[in-house]
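Of the protein chains in this complex, all but one are displayed in their positions.
And then subunit A:
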Amino acid sequence: MHQKTPEIYSVELSGTKDIVKTDKGDGKEKYRGLKNNCLELKKKNHKEEFQKELHLDDHKLSNRELEEKYGTDIIMGLSSTRAAELLARDGPNSLTPPKQTPEIVKFLKQMVGGFSILLWVGAFLCWIAYGIQYSSDKSASLNNVYLGCVLGLVVILTGIFAYYQEAKSTNIMSSFNKMIPQQALVIRDSEKKTIPSEQLVVGDIVEVKGGDQIPADIRVLSSQGCRVDNSSLTGESEPQPRSSEFTHENPLETKNICFYSTTCLEVSTSPVGTVTGMVINTGDRTIIGHIASLASGVGNEKTPIAIEIEHFVHIVAGVAVSIGILFFIIAVSLKYRVLDSIIFLIGIIVANVPEGLLATVTVTLSLTAKRMAKKNCLVKNLEAVETLGSTSIICSDKTGTLTQNRMTVAHLWFDNQIFVADTSEDHSNQVFDQSSRTWASLSKIITLCNRVEFKPGQENVPIMKKAVIGDASETALLKFSEVILGDVMEIRKRNRKVAEIPFNSTNKFQLSIHETDDPHDKRLLMVMKGAPERILEKCSTIMINGEEHPLDKSTAKTFHTAYMELGGLGERVLGFCHLYLPADEFPETYSFDIDAMNFPTSSLCFVGLLSMLDPPRSTVPDAVTKCRSAGIKVIMVTGDHPITAKAIAKSVGIISANSETVEDIAHRLNIAVEQVNKQDAKAAVVTGMELKDMSSEQLDEILANYQEIVFARTSPQQKLIIVEGCQRQDAVVAVTGDGVNDSPALKKADIGIAMGIAGSDAAKNAADMVLLDDNFASIITGVEEGRLIFDNLKKTIAYTLTKNIAELCPFLIYIIVGLPLPIGTITILFIDLGTDIIPSIALAYEKAESDIMNRKPRHKKKDRLVNQPLAVYSYLHIGLMQALGAFLVYFTVYAQEGFLPCTLMNLRVEWEKDYVNDLEDSYGQEWTKYQREYLEWTGYTAFFVGILVQQIADLIIRKTRRNSIFQQGLFRNKVIWVGIASQIIIGLILSYGLGSVTALSFTMLRAQYWFVAVPHAILIWVYDEVRKLFIRLYPGSWWDKNMYY
């Protein structure tokens, strides 16, 4: 019976081999791929979960055997005590949420990540320096201890800040996780009880109504006309019938098992209106639970922006450490004491590390995340904000993502003509010819031969959004007729139903008999719909332009052509016919017996065909075009049938109008598929079955060679393999999906995008981003924002790096030339964490310089966030200019107080001696230590102001990288001016407000010193304008290559 293959984990295990033998239809193929893929997965990582096995043979057992197996009774249910025992044993019936990193680990990561290590080193060096001082002189000043503490504090504060930002964005998500607790109707102690579905245990007998979610994996015991929506599990948009019969060896295919979290769409109201089933698996042991665990087994990869930031941290840390060590060696060889050399080292590290930058990046990302949330893109993981911008391949699920996930009337065929129906979300624009009398007859059949109704109490809901209980195609027909004809219920009331035969799979038709609404016409109208070929068989005439014509060979041929054409579009086609029963034979009082069929069911009049499909969302084609022009390849990956998938792909533009697949070419040229030159085909449709036999090299080849690809009938594991294949092409892959079957791929993708409304919780959990409005077009917004943030982060980093040189030079000059220290470590921290923070955030509000949606996505290995030109231009061009400007202010202050530049050279040693209280300046005046110290602080303040003034210019030039500032508009980004104002205000407060606090080493600076660096600031602006001008004038030139960052 059940075949044990212990080395394999897979959901369809039991009877895998049997399926291979028994499978006929392609519909069953999708699960076969699982086996091989699982083996492949297993080879790659020996995760325990993959070795778990699913024993599922309950579908083969009889009711009695089931009762025995689970120790339950179908009529009485479990006893409460037994249920409690089982609950204690198995745990609640809910999916274990994915393992979360403990908060403390997240927090500690922030403490040691990025520049933190470097700053910790600085702090420890400070304490070591104090230790050395203390050992030689017990009264050593505590300055170094304080500085160490400040550095530690900086790390901790920025760490807390980043942690808080992360936590905040995660919190938005947690609201999603709180699901409304579901209730289940269960029989226990022979009583019907409503309990939360978490408390279900195996062996429970549950009753499910139409519209309910299946509360666990259940084996159907009794049901009538039950259909379930498995789309979230398999991607099939068509409802699947369920009954108590064992129909297939494969538990996923058999009709007598319903799966946890799928929806029961309808149940026949007679005799009981419920499905009774026995719970056979709960919680993580359900099929859904297994797929979810497959998703959690997939490791998260670093986001592209995280890689970029790491790269940037490496560059900066590399510069800091190498300059630090170089100057440590120089200092030691210049006969400085080791203690002094250590202090230099601290200064160099602090000057080199942009302490505030990582916090700024976090803020910038969360600002974008907020902006995107407003546009219905909810970002779970902050770093994912940028990922969408660098995305080069989008693997999109079909059902629910590209399509509306509801059957809709797409085409009509009557009067020998195919009409197109409006399939947009609101059906508002039905343009086909409604004047024909054939249409009048057809519409009557559509309206009357339909059993579904709107749920009551929805008067104000738009028609297309009204809830309906019942079959998807009937629903589609109901809504279609309601939109065109108005109140369907009213029409049905006027045409009282006399008798009906509901749809069943043997008849393949549905029939009902009505009185007509014409009071003078005493005839009864019989209307019928069903599989087109069955309907045609029953017809002898066909209605054309309202006239009945005999059904001859030529009309039958046109019918077949139309049927094939619509079927070829992947649509589900229904035929409609009617017959007016002669009034004399069938008076109003005639008693119809639906079992005996005491009425004619042949020689009817064929009226028309109607085809339905799950139509694409109206915004999708446009979005796909935009993706194309943005250089993003859109690939469809679906569990649905290839024909449907291809039809949808064509209608949304994933396969563009003029491109053909190999099969298309073969069909057009009437040659065998093998003979077609594969180079001619732009598009490819690959099924899961084909995929299963492919090596990864072949998959790579397909992904690389075809521009337009559709994968159909794929299993969750195959989706994973496709995503990996794309990632092997060095692509940044986005996966969109809503179903549970998408969740492993969502997790594996560089960015997983789940649908917020239609999406299952498993999908939302695995995703990095949630589209709140389920609108594929929101992805475009995401791409745009992501690209913009990448550009703007470049600007922010360039802005922040620039001043590092201006902060670093003082220490180098101090060591080599022996000037009194131009800027203190604390002052540097005030720039990095004070004046520069708001301006660098303000750059995040900068508008794009050109149409960012018309360029290719960045290459994740070539287009770096921090590239060589950026570092060189910031450090060696603008940074150096800034340093010179700041030195000018510094020299001015000293010169005007009495120390001319030439006097300052090599003054350091005497200057810093505590006991030298009569140091002579350039004019012969003598200075005490404290007087000098105050002057030194004034120098710090002056240097600080010098950097500040030039950072304003730096901020303005960083608004653009290529365009002139005047093209970009100096005042368009108001936040920049807020940044500049904040810079100046903080500077003023530090100098004039806190000037008297000695520990901060700021002094009140004379007003005119604020303007000394202005010429240098202007020079910076002019120089950058010249740079940009040459870049625009000579694209691709030497200048462009070296100066464009």
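Descriptive notes on the structure:
Going forward, a contact is a pair of C-beta atoms (placed from the backbone, for glycine too) under 8 Å apart; a residue touches a chain by one contact, two chains touch by 3 or more; residues count from 1.
Basically, contacts and distances are computed from a predicted model.
According to UniProt, the chain absent from the figure is "Sodium/potassium-transporting ATPase subunit beta", selected among "Exostosin-1b", "Glutamyl-tRNA(Gln) amidotransferase subunit A, mitochondrial", "Superoxide dismutase" or "Sodium/potassium-transporting ATPase subunit beta".
Only one residue in the set A:486, A:587, A:1015 or A:1035 touches the chain that does not appear here, and it is A:1015. Residue in contact with the omitted chain (choice from A:689, A:880 or A:994): A:880.
Remark: the omitted chain is touched by one listed residue; of A:418, A:900, A:984 or A:1000 this is A:900. For subunit A, the residues touching the chain absent from view are 41, 44-45, 298-299, 301, 720, 724, 748, 876-877, 880-881, 884, 887-888, 891-892, 895-898, 900-901, 914-918, 920-931, 934-935, 998, 1006, 1012, 1015-1016, 1019, 1038, 1042.
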